[in-house]
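Working notes, beginning with the structure itself.
Here the complex is missing one protein chain, while the rest keep their positions.
So, subunit A:
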Amino acid sequence: MNQPAQILLDGLNPSDPNDWRLKNYEQREGYAALRKILSEKIPPEKVIEEVKKSALRGRGGAGFPTGLKWSFMPKQYEGDKYLVCNSDEGEPGTFKDRDIMRYNPHMLIEGMLIGAYAMGIKAGYNYVHGEIWDVYERMEEAVDEARAAGYLGDNILDSDFSFQLYNHHGYGAYICGEETALLESLEGKKGQPRFKPPFPASFGLYGKPTTINNTETFASVPWIIRHGGDKFLQLGKPNNGGTKIFSVSGHVNKPGNYEVPLGTPFAALLEMAGGMRGGRKLKGCIPGGSSMPVLPGDVMMQTDMDYDSIAKAGSFLGSGAVIIMDDTTCMVRALERLSYFYYEESCGQCTPCREGTGWLYRIVHRIETGKGRMEDLDLLNNLADNIQGRTICALGDAAAMPVRAMIQHFRDEFAYHVEHKKCLV
């Protein structure tokens, strides 16, 4: 296969402090896709068609087909429409968008420009996670560069296409990664998710039609336009087009971001990350960010890294955050920390989540501290059932899924904690 295995991080030199700049990006064929669209006057629906062909799926966690999402935007709408990039990356284990923005910010800008062109949008916002101030500043500089070079603003590259892009800095709320909470936050309010429907495509930012995509999703688009949707699809596997950045964290020798074609075996990814720290045994892996069900090590070793394979194995690819846990990990303690996180981050709007996440945390905490009862294991499952699917947004599901999976796969360890009031490991 002589196609490149990498798209998003291809040809980057992170040790060169200026490699992110516009000039360097142009040398990597940057803005060629935008130029092609504008000079050949490719009709917007053709652009969406190409993205559909690529089988690009939302990289933020949900895996929704991007081209389809773009086609939901009303075409004949006369008023303002908005494009929003969700760079509020705070799903534990996920740190890919940070690298795209600090090493390749113009790829994101170009992807947003193409999306704006395809959907007839004139203004957009990039919502950057609160804790990464230096990355926000990098994006501000990159937007300034693009504006000065005529890639952003009015009559871009002397065409009749105009697009303004602004960065918005978050200030510490996991929930704002949920798209409607993010919109509320952009409007200067508490980040509490909205009921859907109406979906953002009909009622989004300031009540206007809005499309929200993840950073990595937008950044994949320029390559798709340059090389064609079919090529992108071929890089991955059917229904799972392209490459994906996996953020590997936890008990590996070389934690970090690894961009590989979708469908790459997990074992190969683990090897790229330097293998297990200290040569220890893989006990469990959360393959898609902390909200996704944990899988036992032996199941993971047989799984390929794409949406459909991981779903078949019993979890989800999610944001592509691969959390590796070796045989020294206490799964009760691991779950206790995750449950605390969802308790801490629940926005408080829906009762099952606001109250339920506290219950979950307190029960796992009492098991961890040797005060658990055997019936707590079923009580946890019962609680998870009463949260999941009963809240406005997916945070409730995100709190419930890890609990259920941990008890399903490591029930003996939880029972040992209750019986012996200490860890198995």
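Operating definition for what follows: contacts are C-beta pairs under 8 Å (C-beta built on N, C-alpha and C of every residue); 3 or more make two chains touch, one makes a residue touch a chain; residues count from 1.
The working rule: contacts and distances are computed from a predicted model.
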Fill in the blank from the handout: The chain not rendered here carries, per UniProt and among "Phosphate transport system permease protein", "NADH dehydrogenase subunit E", "Acetyl-coenzyme A carboxylase carboxyl transferase subunit alpha" or "Acyl carrier protein", the name "NADH dehydrogenase subunit E"
Problem - Residue of A:Pro44, A:Gly191 or A:Pro261 touching the missing chain in the full complex - result: A:Gly191
Handout entry: Given A:Gly153, A:Gly228, A:Gly256 or A:Pro296, the one touching the chain that is not displayed
Key = A:Gly256
Problem - Absent-chain contact - pick from A:Asp16, A:Glu45 or A:Asp134 - result: A:Asp134
Handout entry: Touch with the omitted chain, as defined above, among A:Asp230, A:Glu344 or A:Glu419
Key = A:Glu344
Problem - Hidden partner interface residues of subunit A, rising order - result: 80, 89-95, 97-98, 125, 129-134, 166-174, 185-191, 206, 247-251, 255-257, 290, 321, 323-325, 329, 334, 337-338, 341, 344-345, 347
